[in-house]
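Excluded from the complex is one protein chain; the other protein chains are retained at their positions.
Right after this comes chain A.
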Amino acid sequence: MDTSLIIETAYFVAALLFIYGLKRMSSPVTARSGILVAGWGMALAVVVAFLYGFDVNERAQPHLTMNIALVLIALGLGVGWAWYSGKKVAMTNMPQMVALYNGMGGGAAAAIAAVELFSGNAQAHGVVISILAVLGGLIGSVALSGSLVAWAKLDGRLNRVLRLPMQQLVNAVLFFASLATGAAVVTAGMAGAEPPMLLIAVFFLIALALGVMITTPIGGADMPVVISLYNALTGLAVAFEGFVLQNPAMIIAGTVVGSAGTLLTLMMAKAMNRSVTNVLFSQFGGDEEGDAGDIQGSMKASEASDAAIAMYYASKVIIVPGYGLAVAQAQHKLYEFVKLLQKQGVDVRFAIHPVAGRMPGHMNVLLAEAGVPYDIIADLEDINEDFTQADVAVVIGANDVVNPAARTRKSSPIYGMPILNVDQAHQAYVIKRGQGKGYSGVENELFYAENTSMVYGDAQKVMVQMIDAVKALG
């Protein structure tokens, strides 16, 4: 039976739906429908892929029933587990979940490469296909093991930053070793030899080790950029394996994700004031001593109720949420408080720093979860001018992103990072658990400023106190 027309048509439609879906996902108004559109494309492609069963190669004929059963079991287990874990995961843990799913995609691409190389299929199709299979296998393996390390780090399972002496040299050796073994596999195929099983296995092991070694020295703060990079790499690996299998849906979807993911990585790195090479090849945090030096003044403590009342009688309030807010799970209470202020006629807006949360855009997701409508949430560049007109600015669980030292103090490790100009507001309140420093280990000048008051306490408890204080007034 000839099924190629159905398969090719379905893949064409799937590729179309992916691109259209991704386009819709790039605007908040249409984003929801975008993922649904792309989801239909995926469902179509997977259902139609069963038609491959009508046209398998001779070697596989005797195993066909078994193979179909294996496909069904693998699909069932994979979809079942991922669906359950995806529904269950807390919004705060989303970044590591994305890392995990991405690693699985990389692993699948590497598995395709492994099957094609072990069976000799790739080698039989010539040198170009062999090279693409090897490259896809290398990139997919790095994305798999690297994403797993990133997941373990973000999930708190791997807290230490592991650095070998001469780490860069070790990584370079591994990189060239993987290329050399890969080249040897291709050369053996060109010579018409049987697939060198051991050599292929060694190639994949080196590639997996490379992913681990690249990722372990990178600190948790830089992980979002790394995950985004691995996301792009997985896309590329999928595209390469798509060429190997002559599967246009994989080629197009993989390439689109590869380039979109690369752009997204660059945008994230820029938002964090880091370059991608910097993230990958230098170490940040922990080593340098931030020079606290000559900060003038002292921190002033304030009661939660005082801060609440000041906001109640203000006309413009800007709230700067940070990851501390999400850790305390206080975003729901915060929005409850904001609604009380809005009822009083206070103009309340949220200012989101590009790196608030665990990755760019994460804080928006967390606020959306609490029910905050996205049109009162503003990005840094849209709202930074408005701080001078704000009566009150409130910082909740954020630190480095509001440190004026990034503007003025050249010696500071965070110098040059774009910050939210909270110090320019009439009055600033900082809700914070204790007097500790931020992630970068730098003292925050904002906390010592004349117009800043500190409200110490767990964000959730502080929000409850603020709500009570405002309710007592009304």
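Criterion: a residue touches a chain if its C-beta (ideal position, glycine included) is under 8 Å from a C-beta of that chain, and two chains touch if they have at least 3 such contacts; residues count from 1.
The rule is short, and it goes like this: contacts and distances are computed from a predicted model.
According to its UniProt record, the chain left out of view corresponds to "proton-translocating NAD(P)(+) transhydrogenase" among "Protein-export membrane protein SecF", "Carbon monoxide dehydrogenase small chain", "proton-translocating NAD(P)(+) transhydrogenase" or "ABC transporter permease". Touching the missing chain, out of A:57, A:159 or A:298, is residue A:57.
The residue from A:119, A:167 or A:302 that touches the chain not shown here is A:119.
Although one chain is not drawn, the whole complex shows that of A:146, A:322 or A:360 it is A:360 that touches it. Looking at chain A, the residues touching the absent chain are 2, 4-5, 8, 14, 18-19, 21-23, 25-29, 31-32, 34-36, 38-39, 42, 45-46, 49-50, 52-53, 56-57, 59-60, 63-64, 66-68, 70-71, 73-75, 77-79, 81-83, 85-87, 89, 91, 94-95, 97-98, 100-102, 104-105, 107-109, 111-112, 114-116, 118-119, 121, 128, 227-228, 231, 234-235, 238-239, 241-243, 245-261, 263-264, 267-268, 271, 352, 354, 357, 359-362, 364-365, 368-369, 371, 373-377, 379-380.
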